[in-house]
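Excluded from the complex is one protein chain; the other protein chains are retained at their positions.
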Amino acid sequence: MTSKLNLDPKVIDSARSSAKRIAESMQEFIDRHTTVSTERTILRLLGIDGVDDVDRPLPNVIVDAIKEAGGLPRGVAYWIGNAIVQTGKSPQDIAEAVGRGELDLTKLEQGSAEDAAKAVEPYVDESLGIIRAQTAKRNEYLATIGEGRRPYLYVIVATGNIYEDVIQAQAAARQGADIIAVIRTTAQSLLDYVPYGATTEGFGGTYATQENFRIMRKALDEVGEEVGRYIRLCNYSSGLCMAEIAAMGALERLDVMLNDALYGILFRDINMQRTIVDQYFSRVIIGYCGIIFNSGEDNYLTTDDAVEAAHTVLASQLMNEQFAVLANIPEEQMGLGHAFEIDPETENGFLLELSQAQMAKEIFPNASLKYMPPTKFMTGNIFRGHIQDALFNLVAVWTGQSLQLLGMLTEALHTPHLHDRMLSIENAKYIFNNARDIGEEVEFKKDGMIQKRAQKVLKDAEELLAQIEKDGLFPTIEAGKFAAVKRPFNGGKGLDGVCKRDELYFNPFIGKMLGGAK
Amino acid sequence: MTSKLNLDPKVIDSARSSAKRIAESMQEFIDRHTTVSTERTILRLLGIDGVDDVDRPLPNVIVDAIKEAGGLPRGVAYWIGNAIVQTGKSPQDIAEAVGRGELDLTKLEQGSAEDAAKAVEPYVDESLGIIRAQTAKRNEYLATIGEGRRPYLYVIVATGNIYEDVIQAQAAARQGADIIAVIRTTAQSLLDYVPYGATTEGFGGTYATQENFRIMRKALDEVGEEVGRYIRLCNYSSGLCMAEIAAMGALERLDVMLNDALYGILFRDINMQRTIVDQYFSRVIIGYCGIIFNSGEDNYLTTDDAVEAAHTVLASQLMNEQFAVLANIPEEQMGLGHAFEIDPETENGFLLELSQAQMAKEIFPNASLKYMPPTKFMTGNIFRGHIQDALFNLVAVWTGQSLQLLGMLTEALHTPHLHDRMLSIENAKYIFNNARDIGEEVEFKKDGMIQKRAQKVLKDAEELLAQIEKDGLFPTIEAGKFAAVKRPFNGGKGLDGVCKRDELYFNPFIGKMLGGAK
Amino acid sequence: MMSHQNTTATSQVDITRVKPYGDTLNDGMVQMSFTLPVPAGEEAAEAARILAKKMGLDEPSVVYQRDLGIGYSYFIVYGKCQHTVDYSSIKVTKVEGDVMDRLECEKFIEENIKRTVTMVGASTGTDAHTVGIDAIMNMKGFNGHFGLERYQGINAINMGSQVPNEELIARAIEEKADAILVSQTVTQKDVHIANLTNMVELCEAEGVRDKILLLCGGPRISHELAQELGFDAGFGTDSYAENVASYVLTELVERKRV
Partner (left out) sequence: MMSHQNTTATSQVDITRVKPYGDTLNDGMVQMSFTLPVPAGEEAAEAARILAKKMGLDEPSVVYQRDLGIGYSYFIVYGKCQHTVDYSSIKVTKVEGDVMDRLECEKFIEENIKRTVTMVGASTGTDAHTVGIDAIMNMKGFNGHFGLERYQGINAINMGSQVPNEELIARAIEEKADAILVSQTVTQKDVHIANLTNMVELCEAEGVRDKILLLCGGPRISHELAQELGFDAGFGTDSYAENVASYVLTELVERKRV
């Protein structure tokens, strides 16, 4: 693809190299730490599920017990492996015993790390087998019933009740949606555990639970078969349980997952150390199982100005790309986020949006870009809102975006009503079809406003990344360079769940997953 | 301007030359005929107005009397001039006398045509003076308070009551409209007279009367001064009183006028001989007084297919251009019509619309193109309708249209409600501003779908015109080549108002108006 | 893995008490927009809310308000409708009888009527809209449905637009028509009602009301309205030649006018 924007590849390379070094330096930090959530994820992947008699999820019960006893730096894989060696029981049986208070893992005789690793290996392999089977199933669906054309029509359901969500999701699929995202209840990302079972009560969204994932997956498979299109399922893993939810997503064949430490830090006030560590494992899982992750740069423009801060989005995308590279995520699974958030009153704002969207496409040509709709400048005027969304859809089909999160005319009012979704899908289908090949047919004037805008944003991003490389990512966030939000290194939620690893620490999944045996 | 569409100037020239020869051959027909309405127009311009005691407009009373007596071939200018010579009275006094049944013009002693012509000349000059003063007033407004930016926002009012129309028109102007068109009541175009006075009862529109013109002109001047923008007034002259209404428009400073014989023939079933003759004089007046005329090619696409029949629109525009040239209308006053009427379900339909609109702009670079909104494929789904209109607005600002007749989201339902108009104006303002310079910034791929489409439409139009040149325009219409409607040479309304001129016939306005003494 | 409590969706619709649905059954959510002839401001918004409450909307919320330039204000309002509808008891007057396709119609004529059936149609009064009547009558039809002209055994005469009722009736009598088809598109100030009523009166005055089937159609016509006005049948959007033909042919047999 020749650049329609006449972007300088050297500037792109330079920016990308800075991002790479930033990610690598973060990786050093990550490799020295673990968190309660990362450890709970290992437990889940070892097959541990269920709750104790006061409804605490067993992974939490175990990790909390180990942490209490000071055993966390060694990692749960050791303690479970050791317990298998010592008791001969399966991880789930061990977990239930702990749950009943009958077993204290740190009080058992402590064998070697090698033995422990060997003991968990069959369970690791079993788990990977389940995940691979799910990936195979997805591929089979794609090969048989096929899928919608890109940009995929991506809509949310948010009733709070998984069964209502199912009804609305199936309606959306029949109307033409390709991806259904089940919005989580407000503040689930701040919970330091994953609720259990099917749920019917949530505010502004539905709990992300493994059972809810399963219910929705089944419903979407059914409707997908009916409409002859694989319907992708999306949920959210950013937050205090980033890696756990990613693991649940891998096991239940989610296809897309919101996953971004920076989002958690900036918009949920989650401690930066905590979430950056969790992000790593979550992305390894995501890379392994074929989920497309979505990063949250679009959110920056809800607090910051979309024209002034455009380069912060690009800088963050480049970092998120490099974090993903380190987690071995193929480019096609990189759903880097950006958004159509310029004030609609801006003269030539449409041209700026076009420029920025095209820029993202050219800098990440193989990524599955996630494009977010106007939200900040949506108002109660639903009629105007509907045409803001139409322009957004036009830019998307023009610049070849991949995951089109459909704007809703009622964005400023409420989470989508059943027919809001229908109108949005209709909007997108109309525009996509009616302007299908516009990107092919139209070119940008050399050195015109569109080209220059993209060149400037790229240049600014390059400079910002060079600065971050110098200052470090954590200090940059502390200084409020992203989304105009400042977060302290030792502030925010979840810090007490972070700990340094000891020398015997091991995570039995990372190596195998990075091997990428799909 | 270099062609963005890579149109072949030779094909344009060839098509234009055919159109010129078609118009010239029609002009021969025109020059041999007059009509009751053309004659009434002369009376009006000589200052004759008012109604008789049974409410018949005096121009009708006189022309009917002359016609009855077999005097029409000589033309009313002779009869009035002669009456002035014989009675020493003014045209209005003469008219009133005829109205009271006290005077029979054809029974007076008949002097020479030269004497008659000399006798009317002062009245002719007075009339032209009034019109020139109106033109000067318009220019003064434009020079002082200025005007809106193109594409002008053009909306209609259609309450049936001139006073309600005023309220709605002023509201629209305050909301941002640049042109207000007062829709006529249904079927006024079939009346063979112009109603008199202010009117408050109409169906789907308000009577076009000189008094109504005056009331609205005053209201728009007032609101124009208030908002600091000259607000143009538009009305309709096509129909059986084409030239009369044009004359009224000239006297009352209308700025835009729907004026197209082909429209009358095809969509109002008006006899072709009648209306082509009337059109000529009406356009001479329009050219003289600075009114922008609007032709009605857009209507073709309401009965014919917008993709298949696109070339008939262009062919007709070229003929309308040449008819206008013969009436000495400057290019800037040529509001040639076209429309955004492709089925919204058409893949890449947006690109075709873009191509066609750009083509019109390139073939008529100095014309004030009138661009009509989607109507045929508008439905009760007002939300989708609003985005159809948004795409229409985008094409308009992109291709530099001049008079943007705003689409209404409720097009399929009713004539506009007060807030429908507001939403439409908002739609257009948003799109125009947000994509202001897109035409400058974006180019079309060489030999791509957009370029090829325009080239093909042009080629087809060239061929059609060559064929019409061969067959004659009247037989072409009889064959149903336009708008898929067939009309017979001797059918339709108003044929009995046509007559051949005799050798003494003269129209004292044509010569002076064509002199163009502004 | 424990199996979950089978709490199912609450979406169990009571069809005797149907209410609008936003995102939860019976939430009653309704969107409205309208203009009030009062100047924009908090009082105007309150007026809009009061109006919505009178309409039976709970918790009305004015989500958008806009001055229209003449002391009037436009509102977009959401609220929760408290009225319910008994869907189970709804009975809609529909044109009865099965719809036969063109070939079936032709066979029906051959077998049951055995003569040419004549229908005369027009867009009447000052109405210049022909696309609707053309869709029904002309050869090429509409949306892939051939028009009556194409039907063997049917003599379809389309008089076009702006046809006075008198002329249409005269022609129908002259052609010994079995049915008259009237199209009406312009409905402003209920001009179609006046025009259609006049049509029925003229038919009665001419003494043909009992001899000729009287049909009308148009985007705002329903069978119910047509019958109220004294027509035999009415056809709205999405009607095609086969609907008209099927109705006319069956009625001719039914009424023994074969």
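A, B and C label the chains in the order they appear, each numbered from 1.
Following the convention adopted for this analysis, a residue touches a chain if its C-beta (ideal position, glycine included) is under 8 Å from a C-beta of that chain, and two chains touch if they have at least 3 such contacts.
Worth saying up front: this structure is predicted, and the values here are computed from it rather than measured.
Colleague: Taking the whole complex into account, name the chains on display that the unshown chain touches.
Modeller: By the stated touch criterion, the chain not on view contacts A, B, C.
Colleague: For the chain left out of this view, which of A:Glu225, A:Asp269 or A:Asp437 touches it?
Modeller: A:Asp269
Colleague: Can you tell me which of A:Arg174, A:Lys445 or A:Arg501 touches the chain that was removed from the display?
Modeller: A:Arg174
Colleague: In the full complex, which of B:Thr106, B:Thr346 or B:Thr379 touches the chain missing from this view?
Modeller: Touches the omitted chain: B:Thr379.
Colleague: What residues on chain B make contact with the chain left out of this view?
Modeller: On the chain B side, contact with the omitted chain comes from 49-50, 158-159, 161, 163-164, 166-168, 197-198, 200, 211, 379-383, 412-418.
Colleague: Which residues does chain C use to touch the chain missing from this display?
Modeller: Looking at chain C, the ones touching the missing chain are residues 11, 13, 15, 18-22, 25, 29-38, 42-47, 50-51, 54-57, 61, 72, 81, 83, 85, 87, 90, 92, 94, 220.
Colleague: By the contact definition given up top, give the residues of chain A that touch the hidden chain.
Modeller: Contact residues on chain A toward the absent chain are 160, 167, 170-175, 186-187, 190, 203-204, 267-269, 302-303, 412, 414-415, 417-419, 422.
We adopt the following convention: only the chains that are shown with their structure count from here on.
Colleague: Using Cα averages as centroids, what's the distance between chain A and chain B in whole Å?
Modeller: Measuring from centre to centre gives 60 Å for this pair.
Colleague: Express in whole angstrom the distance between the two chain centres, defined as the mean CA positions of chain B and chain C.
Modeller: So the centre of chain B lies 34 Å away from the centre of chain C.
Colleague: Do you know which chain C residues sit against two or more other chains?
Modeller: Within chain C, the residues that touch at least two other chains are 66.
Colleague: Residues touching two or more other chains, restricted to chain B: which are they?
Modeller: None at all.
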